[in-house]
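A single protein chain has been removed from this complex, and every other one stays in its place.
Per-chain numbering from 1; labels A, B and C assigned in written order.
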Amino acid sequence: MSSKYNVFNLIRQGLQGHTGWQAQWREPELKSTYDAVIIGGGAHGLATAYYLAKNHGMTNIAVLEKGWIGGGNSGRNTTIIRSNYLYDASAAIYNHALKLWTTLGRDLNYNIMMSHRGVLNLAHDEGEARTLKRRVEANRLNGVDSEWLDAKQVKEFCPPISIDEDMRYPVIGGTLQRSGGVNRHDAVVWGLARAADALGVDIIQQCEVTSIRTDAGEVTGLETTKGSVKTPKIGSVAAGHSTIIADMVDVPLPIESHPLQALVSEPLKPLIPCVVMSNAVHVYVSQSDKGELVIGAGIDPYVSYTQRGSFDIIEHQMASLMELFPIFSRLRMMRQWGGIVDVSPDASPIISKTKVKGFYINAGWGTGGWKATPGSGHVFADLVANDTPNAIAAPFSLERFVTGDLVAEHGAAAVAH
Amino acid sequence: MATSDKLSETLADRPDRLSALSHRSPLTGDDGLLMREATHLGKLVLRLAETEAETLKIKALEGAGLPTQPCRSSVSHTGTVSVLWLGPDEWMVVSQAGTEEALQTRLHSELSGRHFQLSNVTDYYTCIDIAGHQNREILMNLSTLDMHNRTFSAGQIKGSIFGHANAYVWQLHTEPGASEIFRLIIRSSMADYLWCLVSRSARLFGMPEDTPISGEKLVI
Amino acid sequence: MATSRQKSGLRTEQGGHINRGKPIHFTFDGKAYQGFEGDTLASALLANGVHMVARSFKYHRPRGIVAAGSEDPAAIVQIGPDAVETDPNTRVTEQEIYEGLMASAQNCWPSLSFDIGIANDVLSDFIPAGFYYKTFMGPPLSWMRFEPIIRKAAGLGVAPTNRDPDQYDSTNRHVDVLVVGAGPSGLAAAKAAADAGARVILAEETNSLGGALLSEPEDSVSLGGKPSDAAIEKMAADLEANPDVTVLTRTTAFGYYGDNFVGLWERVTDHQAPLDRGKHVPRQKIWRVRAKQVILATGSLERPMVFDGNDRPGIMLAGAVRTFLNRYGVLCGHKAVIFANNDSAWATAFDLQKAGSQIAAIVDVRRKISGELLQMAAERGIPIFAGSAIVGTKGRSRVTAADIRLVDETGAISPKSNWINCDLIATSCGWAPNVALFSQSRGKLYYDDDLQAFRPGASWQQERSVGAANGSYDLQDCLDEGRKAGAAAASDTGFKKRIPKVLKASHSMLLQTDLQIIPQVPSPKVAKKVRAFIDLQDDVTTKDIKVAIQEGLHSVEHIKRYTTTGMGTDQGKIANLNAFAFIADHLGKSVPDVGVTTFRQPYKPVTMGALAGQHVGAHFMPRRTTAMHPWHRAQRDVIFEPVGDWLRPRAFLRDGEDFQQAVQRETKAARTGIGVLDASTLGKIDVRGPDAREFLNRIYTNAWSKLSPGKCRYGLMLKEDGMVMDDGVTACLADDHFHMTTTTGGAANVLGHLEDYLQTEWPDLKVYLTTTTEQTAVASICGPGCDRLIADLLDDLDPDPETFKFMDWRDAHIQGIPVRVFRISFTGELSYEINIDASYGLWLWKKIFAQAKCEGGGYDITPYGTEAMHVLRAEKGFIIVGQETDGTATPIDLGMNWIVKKSGDFVGRRSLTRSDTSRDDRKQLVGLVTEQPDYVLMEGTQIIATQEEGTAPVPMLGHVTSSYLSPNLERSIAMAMLESGRSRVGQTLYASRKGDSAMAVRVVGTDFLKEREDGNI
Partner (left out) sequence: MFVIDCPWCGERDMSEFSCGGEAHIARPEGSEQMNDEEWAQFVFIRKNSKGRYAERWNHAAGCRRWFNLLRNTATDQILAVYKMGDAEPNVSTEEPVTPSGEAPIGSGNDAVKLMKPGEAL
């Protein structure tokens, strides 16, 4: 690793005009053989590589990214971190991730600006309250921090929320996960890349996989725009493009890729102290350290790979936001963008072996993958290294769609963000 | 719910019968802008195969055929019955208040033997008529339909979304020189929402703004 | 040379498109100023000698006005008299002044001139790009400790504190041709398209038509023989007179989306004094335009020079200086230095001088300059520094001097400093076509080596770029291109009428020629001391970009994100190209090889309230109400429950009662007296056709072949994954005719689901569906002996339960009005549902109460709400889809095997036999009774096996789906989904409770009334 990041080095470099900082990761040539190849240089892919190298000693591995690392959903999400999921399997993986998040910055020697400022999930009617309380109860027994707040407590925790009873969707309460929060997505990507690189992982950007070679049902290598590679193990972490990668080895996936939009406001002085999520009116909002309100919008109901969504989704999003935060009306939307989310039928991820030996899939995170990043990478690395899912990953196999043992988080009305 | 023609006529006049917008009064704005509910118009949904509709002559419709050209309507000789195209195998028969039961009976007997469906939706929908030369502009605030007179002319009927409510908009046939009238056919339960949204859009043209009924206590 | 300059003032005595007859008073940062009608806040402040208006984002450095339009990077202020109507981050170059306007500086404390935050600037050596990532990782410098401090320092303006009093509108338009930008090419395009007969919208961002022509000196350009002002006026008048043309000023095309959908944002009243704003006029308006053809005439944007010390107030774009002078009659300085790499800035020098400013120098990096220009400058006595550059500046809140030196071919600069005093530096690094909207339309850009800028290449949508937006900088070219494009666009939409001849311009304006880019002006300082700003709002210097590259961030997107260049409220409109050029230069690549960051929507920030439009507050979403709603509302104290979009009464409170007491009373009344429920909201679908039975067989889990007319049956509908989707009672009206009911919230879904199967899977089935939900109002009357009341009500039907059996229906009349009566029950009590045409719903409802209370009636009748309904059905063990089920329950899980037919396919059938779905240890529906009869479990409570919770993770066996205090059972009851639930009947388990020991519960059957009869409770 290049020089350690700390305040002393920062001052030293400041005095030298910052000419001494080294590249955070190398730009290596693609080698002809790797012990494993991870397809997809987003945060999940880089985390997988990082843990493969760190925990499993697999350092002759490569991460192949068709564009620039972190340019997909990693660089496009609203960075909400929480683990208050209903089912045991979900709570286990997201809470595993949350624990890793709390020290990830230190582990990587990279400040990922992890801010445990709390995540509020609002309830607007009895049905929602019932569902959320069920979650709080399950969370408590699963050791996930989560509590129920009444409307007044919601207002105390986040003063700009309107709890006016005359609203179309009045706030009757909500849940709070105090350990939830937000972080800086780019920093996570760069920190993981820097740490993985330091362990010897080759991060190859502008390198698109064009086909995968198999022999007798086993992975033997792959072709890329930068040449061919021999490898016995491939982990696909390609988010919205998962189907396309899996198609290369004829592994059908229960996944559809949809555009999801997000937007930010102009920067403002501190306005809301936490993350606020509302399922009923479809609002997900927090304020970045730069002062921008970061707002998650809706998913378009059709398959698209364009990273562009519909304008009316943004309009509806704004109307919803005004319902919860009437004081936002005079603020301005500064930038909007879209990502391609890989949606699975039960709104839970797929972390699985496939019928092709050596081909592993990590996909289906839908609109909520960011929060799982280190957990996802950690357990997927385990799977790739050992060829067996560990206890946390096991419930998320592809098999469940055949047997019917789904982890139906959307059925439980959990907001997937 | 079959009943005699005579009875239904008397029923229509009963004061106890309330339309969905009976709590609203007609509103007027500048330059003849007018909005009011057209109450209790008879409305029947007729479903029938498109192929049959093309050739079928239904006496009960008094000369109004089943239009097979999308988004078109037809009118009876008397001008009292209109048939609106809602879909390739779906029409709405609009008639004068109180006549729907009798019409339904006649249609039923005329169509018997065929595969069809006839449903009385008189109370399912109500109608908001908007007259005056700004009415197209007002509707543009509510829907993505092209309301220009090049693309929306008298007799046309289109289903769309108005604000957040599904509804049909139908341009009535009016006398030459008379003010154009657009008729919104809207579900009764959402009528107040759309009424208020129309009045809000019309506020720029001098119409008073009605606000949706609200204030119900939702929180214990 | 004649000058018309006031001795101390900066306002010219004549000229400009302002109304000198109408002075306007306003304040900035508490100080009173005067401007004229037609001024922007920027021009009015500059006329008062105020350049510094803001502090930058990161280092809190003084920021002045740089540009004259929406591209200005950092001159943003807070507008508004109070915290309610305040508008943060408002660009002074766009805000028009009005009488009483109050503006104030933001992002500074205690004041604009003395800002504590400047400490960041002093420490700037230690806070380079990526600074945060390198520290605050853990003890003792933890991020959570520092974050609040940083958050307070970051952010620019302050949000309002109260609800916005203003209204916003949005509207839709379909046009043949949308023209964006009303400069010479846009005007020509709109005119040509309109003359051909097309429907046209012309959208102009500023308050007047004319574009770049407005920045020319008065009467200096003529079009078709008329002075440009008059020519523009004529064109505007022609357009206005055409009923198929809409001209919108103060309107920005902010987003170009799919299929030629363009969002326009009109600021309707922002330029008016509050008292002048029409009462019903929206503050702002979104125009949602669907255009058959789009013409982009969005002009070009000038790039500033990047050099050490280039961020001081008073350092402006040369074109902007000229706009302020000629459009607004404002001199931006008394003593100016021009710094350029192309011809256009020389015009600024000549105009300024003519208006009375002293031109201290024209500094041009080019060694070869046209003889004509040199001669013009010489005639005017302006000192020329060719092959030279400004390599440093002085001044705190305003530039005071520039260091001008020779630069040789190698980039080396002459060693001797040459400071020249000045109060204005006007820079130009060339002009770049404004391709933001083109790029949003997903067209392909093309890098033009002559312009050193990107131009529109191949279009993707039905779009044409014209004039400066297309890289055509000559006035006549702009007019010609516009006219041609307008005519062609109209022709493509079917309007082929011949259009008038070409408009001839008197002469070409002095435009950019012989551009010579130097990505960064060299500096005599050591590298680390050089502060040449690329992004003036976010304080990104060339040094920051160098650090990013050195640290291995080589993609333009990475560099953008690492340094935040182009990420401010201006989105880098004038900064981005300089950044790309600098990166390219530093990496030894060409600009197109480096690439471009995305031009995202919106083109400039758009008010969220405007985007929400009219769909806020009372108009946010439709609220559906039943025919009986007026009666419900009129009751003194009613709590309502939103169900889907419907509003249903939840409980009718009587004097002194609280909610729970009311529910207990209502629930009791429905089993002991007579209860009446408004059940109108249930979904209703008319199903008719010879194959209707077969259709029902396929979409419900049970069999429908034998149900005879006059009878009803309960049905359960699954999705293909085997999970319960909806339920309801369906009545057989005739052999081929059924009346289906659905849940209140599921009605629309079910109809969609059924139509989907009919139209796409089974088009051979002869069945028609029509929704009739709102056609009928429904009063559900239940309670022992309610048949007597029903008998009193009905004209012609004996409801005797012996003859009118459970699950029968009959037609009848009440006072001659037809009704349909169903003997179905959701409570387990004797119960009738009366369906009546909705227009009689309220009458029926009142009639029921009148009948019950009339003489000889004397029924104990109680209206009850949805909460009592929930308790009643739970007492009987009936499920509510969406409460007991959550999309993960099969009929088997719910203990409803009886409703799943033994043979024949139906939607979802195959999923029930999957290996994990058919296991018998799945969660199953059971009843629970608590050890303490008066203790009501919280819905959502988890069930565990032991009284002691132990430490997490605690194995959970299931959860409580419904839980009530039952007045009829005189104890609490609950339903739960429990692992292997049915085999646990009789077991004692525990309901976990936060902060309390778990409550013992006994597993029982779900029909509590029966359980009591059987002695189990």
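Criterion: contacts are C-beta pairs under 8 Å (C-beta built on N, C-alpha and C of every residue); 3 or more make two chains touch, one makes a residue touch a chain.
Note that the structure is a prediction, hence the values are computed from the model and not measured.
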Interface partners of the hidden chain - shown chains only, full complex considered: A, B, C
Among C:Q635, C:Q759, C:Q947 or C:S997, residue touching the chain not depicted: C:Q759
Residue, one of A:N109, A:T214, A:T243 or A:S265, that touches the chain absent here: A:T243
Absent-chain contact - pick from A:G57, A:G227 or A:P301: A:P301
Of A:M114, A:V229 or A:I255, the residue in touch with the unshown chain: A:I255
Contact set of chain B toward the excluded chain (per top definition): 70-71, 86-88, 90, 144-145, 158-161, 166
Hidden partner interface residues of chain A, rising order: 66-67, 208-211, 225, 238, 241, 243-245, 247-248, 252-257, 259, 301-312, 338, 345, 401-404
Residues belonging to chain C that touch the chain removed from view: 257-259, 261, 290, 439-440, 442-447, 454, 457-458, 460, 592, 595-600, 720-721, 752, 755-756, 759-761, 763, 905, 909-911, 914-915
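Note that in this section only the chains that are shown with their structure count from here on.
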Result of counting contacting C-beta pairs for A-B and A-C, higher pair: A-C
Separation of chain B from chain C, taking each centre as the mean of its C-alpha atoms, in whole Å: 33
Geometric centre distance via CA averages, chain C-chain A, whole Å: 23
Cα-centroid distance, chain A relative to chain B, in whole angstrom: 49
Interface hub residues of chain B, defined as touching at least two other chains: 214, 217-219
Contacts with two or more other chains, residues of chain C listed in rising order: 170, 288, 615, 618, 621, 623, 641-642
Contacting residues of chain C [partner chain A, same complex]: 57, 85-89, 125-126, 128, 131-138, 141, 143-144, 147-148, 150-152, 154-164, 166, 168, 170, 255, 257-258, 261, 263, 286, 288, 526-529, 543, 547, 550-555, 557-558, 561-562, 564, 567-569, 571, 598, 600-602, 605-609, 611-613, 615-618, 620-621, 623, 641-642, 721-723, 882-883, 886-888, 911, 914-917, 938-942, 944, 949, 951-954, 956, 959, 992, 994
Residue ranges of chain C in contact with chain B within the complex: 169-174, 199, 280-281, 288, 290, 614-615, 618-619, 621-627, 630, 633, 637-642, 645-647, 659, 686, 688-690, 766, 768-776, 811, 813, 816-820, 837-843
In the complex with chain C, residue positions of chain B that touch it: 1-3, 7, 10-11, 16-20, 23, 40, 45, 47, 89, 115-117, 119-125, 137, 140-141, 143-146, 148, 150-151, 163-165, 187-190, 192-194, 196-197, 200-201, 203-204, 209, 211-214, 216-220
